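What you see is the complex with one protein chain gone and the rest in place.
The block that comes next holds chain A.
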């Protein structure tokens, strides 16, 4: 009996967790359609690059992913989607005439687009209506954590940020759709859900705000733990702090700081001050002294003086961040900051970036060091050839341990006994608890 080979779809995902969520959801749909799903372009019939445009470097990485696939002989269907596709649609279509450039609004319809392509139907991408929340729950993804998209778009209009222009105005998914999504993915076997969106603290649907939604998620009578992805420190309420004490909540927040200089925060039109940021940190560390705070910091924003930069540098020690994602400011056209004139030279930006990364690496090691001797519940993501399990504890710190009879996507109590030597990414070493 002659059997047709399965089609293969490859994905390259850049940028935020929302993109990861959307890739996972698409990948799962392709699996359901009978495709093999892989994480590169090699021997694929379809290659999807889910791009990011938040910085110039993101644009470059996105283009590199496309060029790399083509250079390595990808001759199948090529799809470029994500924020760069929204922002530079025409340029991408000109540069890659054989590619389908699909904006975020229609990203969820990519599987249908692929089907239409292979059915030899001429279906322009912009006629396959998607919708920003029209993603089926992903049963098989690249992660052991399931991303749950609750919101899209942003109305904050920070002066450096192009995202409101490409993701659009803030819009929130209905409470019931979010809860249904979680019920399904927990049913698939996921032990951890990550609440994600462009600006999740501004979630609001029919009067239910973010804390209200979170309370309903935590009330679900199912066995899973909840992680919150990147969140803005500008609209926390008392209920939110109370919910962080819930046993299902993991003690970690990626709380975007961007700068610890009050005047730079004003120039960025961030909706908080460094003072108020520190007050939030105090509340979090009152709840749990080891609470993991990770963040994003931009260096070299227009007008950033040495003193402004030093404030950000000092903040790394003051806060004791578990991880700092350092960005060199890059000008994005059509943003307010693009018109600011007091530009920081590239050389200075690079020097500051290097200093901040060094400081952040020290802070990360110091933060992780404190867990030695304690026990964490680790969600195993993979088991390597040497038989070591790798995963993340509830504080979102990476842990590795010898993995006899350990399974991927299982939760294990692990006693932490040491830290690897890596300067950039020291990993906690552990052993299974009795």
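Simple rule for what comes next: a residue touches a chain if its C-beta (ideal position, glycine included) is under 8 Å from a C-beta of that chain, and two chains touch if they have at least 3 such contacts; residues count from 1.
Heads up, the rule we're going with is that contacts and distances are computed from a predicted model.
For the chain of the complex excluded from view, the name given in UniProt is "Oxidoreductase" [choices: "Lactate utilization protein B/C", "Oxidoreductase", "RNA polymerase sigma-70 factor, ECF subfamily" or "ABC-2 type transport system ATP-binding protein"]. When you scan A:76, A:168 or A:426 for touch with the missing chain, the hit is A:168. Although one chain is not drawn, the whole complex shows that of A:336, A:357 or A:390 it is A:336 that touches it.
The set of chain A residues touching the chain not shown comprises 103-105, 129-134, 152-153, 155-157, 159, 164-165, 167-174, 176-177, 180, 262-263, 266-267, 269, 271-273, 275-276, 279, 336, 339-340.
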